[in-house]
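Excluded from the complex is one protein chain; the other protein chains are retained at their positions.
The letters A, B and C name the chains in turn, as written, and every chain counts its residues from 1.
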């Protein structure tokens, strides 16, 4: 007989209800006779119940890793191991999934098998940064486990002051809005800078996220140091027959109030004959009308991406949005991709050299100013970078003429 | 023969063209044989031409005033009096006009006569703060000139760290949008705090401006420490017959694109029968639709005012907008007006005690935070004061429960 | 034996694991429909159609749950799945007749089918007491509790627009911006265990990390330690990860705060951050009923009052914050008014008032 269960009256309450229960899952593992993880999961439940009772966490960090890499494992040592000895080590391995998180069942079963042998049997699909999180193993098991996963073709994700695991939306694989080859962008960027992931030496973390269109299903603007978002440059495609069908179905009033009036730049107008007029010059590619009338409207053909930098969440100076650095670039040829790669490389280099310790790109940009940042990475100013020009006259502009000339020269070129 | 004119080739160029020329006006005075101001105006032109040539100003300040008052005169002494001796003193008197700047011709002629006797003959109607500016006189003439104007029923305006001359729009006198008795508000506020105008002892200037509706023809939000703006609380008035007439005249597409879609809160919807649906709960009283369809739409009947504080222009921390302090108050009874007066009084007192030297209300609010300011003037928090609640979690909220209770108590009351 | 050096293979090629119809129509989809809640139907330029059935999971799954999902995929869905950013699982089928059996099977196995279109989809999810070293609550528990209560909203599409919620178990906020975010909010400065500071903390690092410079080095009982200026401290918790003896978590004073209106998509308005609406909510395991009640109430009001395609933030922009507080009956306090020096942007600098 396996290790007896602790009393977990609070956790037990989380077994009821229609939503799948992580507690039930962990209990299944804790009662899995003869499995290497059984004892660990019994004590894990014990410690977790203790947390629920006392409203405190009991894990602390440490140093655990695999040979050749400086990061990717989140080490956890219990502070209450005296009472819950078998879960005294409960480290997580972060493994990078295929972009778009596609799996065949064989692959998933293989993951389960490896983790059954070397870990807790508990897998999170996925972490908020997109990793496959294999949650809970001992220091000793880390290396053999990783070796097996690595042989399967999988590699360690990011942790610490490093390039982090990236994410891309399902995009081109199953979405009509996609304007980019999301998986290609993501793989190229992360794999080019994989050294900065596996041997953490940056001032702080650096995240790539890729969304195929401005719906931004990967939340890249608010959650990535470098966000790559698909968009298009020519006119959106309008199928007026489908427009009329939509108007006929929903009624004019509905279409005016739900589509036309909601366009952020008044770029839409419903003609008296129920066809739709689009002012493509004013359209900001927000996606709203296309989302609502997906059969009638779609992105144009001249596709490319917008790059934004500096998004992050709260720590230290509050949440920051990414801001536009490259309004538009094509991603057709290998040269185009190479250019994208270079922008990423320049950014990481500049970040490495100029950010303070524990400072994200967004915080650095805030501190040094956008202009210094873009000059540092070799990008020229563009009015798309701002929502509006400066409103304060308190600035020194001695060399206005030179700066104006630069713009004129660029325009002439 | 009077004093000969200086050569003014640059100024002369400003005599041509269709717009009325101030140069021609000044020349008329400079050639006004036998008038006391003739010599002064000759030299004024000379100095001004000198400024045009050298691109520099040549006036400096000093101290000049009238008995009983600490301000209201803008003293000007010439730095180039050696060359232009007769305009060596060229002070301006700021006189408060009737609200709305209404005049009969007798009054204007009287002003001209006084100023012909005691000053330069040059009057600016009006200064950017709304004063009648009698521009150009000597130290000796200030007192007799003011005495005459004061006898006519006019009083000195503001200058220095004081309550300043206020402004109110034409409003109820000739505007269908007016939701307030602008002149009454302005007169009451300025006249109650007239002591703070005439004996400058505040940390810095303090301006009142009054607009009868949110079109804000007095620019009060951007240019007044205390802006009082008329508005209404019930539903706007809609004359559907006039609406239909407007739609018939302009066409549906025009109405949708110019009225419905431009409503900032999507509060308008054009019905299929060409009548207009107004979501009065979402309407922010921006005035746009009413401006466009002035015959069909008008403010409601339950009128009152919104008070904003802290507007100013650039000096020191850049332009600041006024912000909402009192979202709505009625101004029907004398008690209502008394309440308004008290708010102004509390604000001036708080400003006097808490602002740094040369700090405006807006800068003070920015420094101490809106909450401290409103608590200081005895106003309670209101969600209308903000465009959105805080976005940063970095705040200490120990006594949330107490604060929440205050709101509940107010709601219950 | 020399140590095995890693093969630095990086991010794997997804095509090897992708449903063949998706791979074949890669980059060539035409439009999609939602035949029923939880089911999408995408049509390709080629004419191919693929039905996607989306189901909720507990994210942190035991291998048996995963294998069960694999069995379902093998039996009903060609052996392929994918996961969404919100830990929902998606099964793709090319034969419409397979949809209903798949939905039924998932439902029978306890995986709610839904989360598509204007529904309340799975709440994004952080570590909490299960694994993190700094959590103030348990993300998995909060989410399980809430999703139990919101089950009907997950399996139906009755909301005005998508509802994307998030949780975060400390003020670092690994969860994202959300239409509604349920986050830990500390309300008292850290308590310092002075005996441990000297050994465990990099003192200059932690002094530098405090956003309001409230920490200074100090000698306490003759030992080098740290001191917090409690007047300045904003209880952010930034000092705790680098200096665990600065205990910020507190069973009583670590509360829950609720934020609304975060919107990451560019649809209509630019992306927006969520805003504080309620705080001081007890951190009350195992079911967090007080937080759940507030969230459900906000959702109810939103559902009743918002128009089609309005996200929560869009809706509040239209009706205004005063009305939001009126309709939800949440108290408005001075804490809702931002107080940092750049906060002027959050003030209402206009006569735009709703009545």
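As a convention for this text, a residue touches a chain if its C-beta (ideal position, glycine included) is under 8 Å from a C-beta of that chain, and two chains touch if they have at least 3 such contacts.
A quick note: this is a predicted structure, and the numbers were derived from the prediction, not measured.
Out of B:279, B:319 or B:336, which is the one that touches the chain we can't see?
Selected residue, touching the omitted chain: B:319.
Based on the whole complex, identify which of A:36, A:144, A:327 or A:345 touches the chain you can't see.
A:327
In the complete complex, which positions of subunit B touch the hidden chain?
Looking at subunit B, the ones touching the missing chain are residues 10-11, 13-14, 16-23, 25-26, 28-29, 44, 48, 51-52, 54-61, 66-69, 74, 76, 90, 92, 96-109, 111-112, 115-116, 121-126, 128, 130, 135-136, 146-147, 150-151, 153-156, 166-167, 169-170, 172-176, 178, 181, 183, 186-187, 190-191, 194-195, 198, 214-219, 221-223, 254, 257-258, 262-264, 284-288, 291-292, 294-295, 298, 313-317, 319, 321, 357-358, 387.
Contacts of subunit C with the missing chain: which residues?
266, 270-271, 341-342, 345, 348-352
If the missing chain were put back, which residues of subunit A would it touch?
Considering the whole complex, subunit A reaches the absent chain at 214, 216, 221, 229, 231-234, 264-267, 280-286, 306, 308, 320-324, 327-328, 366-367, 369-371, 375, 381-398, 400-401, 403-408.
One rule holds in what follows: only the chains that are shown with their structure count from here on.
How far is the middle of subunit B from the middle of subunit C, if each middle is the mean of its Cα atoms, in Å?
Going by mean C-alpha positions, subunit B sits 48 Å from subunit C.
What is the distance, in whole Å, between the centres of subunit A and subunit B, each centre taken as the mean of its C-alpha atoms?
50
Indicate the residues of subunit A shared as contacts by at least two other chains.
Only 257, 262-263, 314, 319 qualify.
In subunit C, what residues contact two or more other chains?
Residues 171, 173, 211, 236, 273 of subunit C touch two or more partner chains.
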